[in-house]
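The complex appears here without one of its protein chains, the remainder shown in place.
This part shows subunit A:
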Amino acid sequence: MAKSPEEEHPQKAFGWAARDSSGLLSPFHFSRRETGDGDVTIKILYCGVCHSDLHNVKNEWGFTMYPIVPGHEIVGTVTKTGKNVKKFKVGDRVGVGVIVESCKRCESCQQDLENYCPQTILTYNSYSQDGAKTYGGYSDIVVVDEHYVLRFPENLPPDAGAPLLCAGITVYSPMKYYGITEPGKHLGVAGLGGLGHVAVKIGKAFGLKVTVISTSLKKEEEAINKLGADSFLVSSDPAKMKAAINTMDYIIDTVSAVHPLGPLLSLLKLNGKLINVGLPEKPLELPIFPLAMGRKLVGGSDIGGIKETQEMLDFCAKHGITADIELIKMGDINTAMERLAKSDVKYRFVIDVANSLSQ
């Protein structure tokens, strides 16, 4: 008979899990594997609440395996290291993002693109190579192969830095890959949530001119005065959209609601690039004529490899970039999820795990 989550591994663990598609989280006793030779055991201090967590607890993507402990923006302290571990020692400040294993042999893994490995194991809701389900960072400890653990820079605050482990790399990686790093060029950021607000900050750090594209006029003041965007475009205002035609070199589209791509494409100059990082459930409408007439392209990107995630953290530490967060207690997670569903957060919830997760 299969062992219960509490008994399947030797190290006791405690967290909050969702049991069904209501998505409601509640206390959950489970266990973590023994610290293997290549593993690092981490006491979790903070964990960001990513919108993917919300999609997953409610099984909106159809592949949730309950019970599910979400959380893939984890920052903590090393408490144990396996005997072959070279990069970390007890007491180090570390981070864990979206991936905890990959095959290490395929072309993608060889190129430091573990995120595109067909056998990637996710931090939660996946099956590990030992056959056990993975549980995420809404919990007290986690055990991870050192290859997938990030060194968390000392000068990055662990709470406001936690969201970088998913939101940060999700926008940083395509900016590097698609060349959205040339000072003076014009970047549009569609959607001002967890991903969008970090994209604005990283874009400014690259020396780009940044325009936020949003349906909500009330986000303008903060976009410009607090986040440092150069301008703000209300996408539901036809006159303003028309005036902005053919002005942007790139657009990072973080919007996960279904929306037509035509209006965004028209904002791009010749050879402009529209990069999707949001995950709409249904296909989006794409007109082909404007794509051909302007030799434009629509690309996708999915988080980033471990090496690049480390590079991103170091970049953010150097430029003083963190997420804007609202720190919450573990017990408030369900309310936070409800507010997240209404985009009522500026701009990421982060759970103060160490101080509020009590058995």
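The criterion applied here is as follows: a contact is a pair of C-beta atoms (placed from the backbone, for glycine too) under 8 Å apart; a residue touches a chain by one contact, two chains touch by 3 or more; residues count from 1.
Please note the rule applied: contacts and distances are computed from a predicted model.
> Not counting the visible chains, the remaining one has a UniProt entry; which protein name from "mannitol dehydrogenase", "adenine phosphoribosyltransferase", "Proteasome subunit beta" or "AP-1 complex subunit gamma" does it give?
So, among "mannitol dehydrogenase", "adenine phosphoribosyltransferase", "Proteasome subunit beta" or "AP-1 complex subunit gamma", the name matching the hidden chain's UniProt entry is "mannitol dehydrogenase".
> Which listed residue (A:Leu54, A:Cys103, A:Ala132 or A:Leu279) would be found touching the missing chain in the intact complex?
Candidates A:Leu54, A:Cys103, A:Ala132 or A:Leu279; residue touching the omitted chain: A:Leu279.
> Which residue, A:Gly38, A:Pro153, A:Gly294 or A:Gly331, contacts the hidden chain when the whole complex is considered?
Reading the full complex, the residue touching the unseen chain is A:Gly294.
> So which bits of subunit A touch the chain we can't see?
Counting only subunit A, the missing chain is touched by 107-108, 113, 116, 174, 177, 260-262, 270, 276-280, 283-302.
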